[in-house]
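One protein chain is absent from this view; the other protein chains keep their places.
Moving on, here comes chain A:
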Amino acid sequence: MPGMRDMKPPQFDYVAPASVPEAVAVLAERGPESRVLAGGQSLLIELRYRTERPALVVDVNRIPGLSDIAVEDGSVHIGALVRHAQLEHARFGDPLAELFRQVAPYVAHPPIRARGTFAGSLAWAHPASEWCALAMALDAGIELDGPSGRRTVPAGSWFRGAFTTACLPEELVTGVRLPRPPAGAVVAFAEHRRTHGSFALAAALVMLRVSEGRVAWIRIGLANAADIPLRAVEAEHLMMGERPEPDLRAQAAARAAAEADPADEPHAPAAYRRHALATLVRRCLARAVENAGTP
């Protein structure tokens, strides 16, 4: 453990730009020695541990217009400053809102959810992050502003490793676009963790639509199943077009666990994590199918 004095962050300069172009201008000049400060619920901890030692902290909290959840035709747009708590209380009638409400209570505690942001979670890229698994399963688009303009990176090429993303030091995440699941889709989320405050040992989420008794659309996302969030594509293939009976669900859950590549952790050897993942996927599938009813 660090000594008492190490619990104070190292010195840094601080700017709070008033607009995205202002922030981008600062990052263009000093990006590599800077860190963006969003909710601060991870960055301030890293500063204390001195695993981050930026010369400049760029606080984006005073930029207006980044705090909205916009529900559009085919997608939901989440501004870079949308807090976990906003998603916890999302009330638009959509399977995605239901999933936000199911997942958010597993992200830290209410006072942390009041500040921490969805986009910050994607930028931090903790392997156990629930939001990262959701973004991966839906193939979200991460929107960036930088010195050479705007670009959107699909989740599939965003996560490069634990705590590593495609974001350049000069770039700012301005928002995330999540494709909406088809109408009639049902969702389920399950997580295994040691205490209320712990990160997931493993977590799974399922979104699916059943039509005429068969799976017409499905997404399976896994958190803490590898060094990056995973979409269990092979398990999805097993289910597509089939009747989601218990036997098939168990097979798909086993396949999802086989797609995972969990690391050993002190409280959870890889084999245990794999077992937990299979169980969580099976439970999610069962719950989703139950909610889908028999159309």
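Heads up, the rule we're going with is that contacts are C-beta pairs under 8 Å (C-beta built on N, C-alpha and C of every residue); 3 or more make two chains touch, one makes a residue touch a chain; residues count from 1.
Following the convention adopted for this analysis, contacts and distances are computed from a predicted model.
Undergrad: Going by UniProt, what is the name of the one chain that was not included in the view, given "(2Fe-2S)-binding protein", "Sugar ABC transporter permease", "4Fe-4S dicluster domain-containing protein" or "Acetyl-CoA acetyltransferase"?
TA: "(2Fe-2S)-binding protein"
Undergrad: Considering the complete complex, identify which of A:A114, A:A166, A:A250 or A:A263 is in touch with the unshown chain.
TA: Of all options in A:A114, A:A166, A:A250 or A:A263, contact with the hidden chain holds for A:A114.
Undergrad: Would you mind spotting which of A:P17, A:G40 or A:G120 touches the chain that isn't drawn?
TA: A:G40
Undergrad: Residue by residue, what part of chain A touches the chain that was omitted?
TA: 7-14, 16, 37, 40-41, 44-45, 47-49, 57, 59, 61, 105, 108-112, 114-115, 196-197
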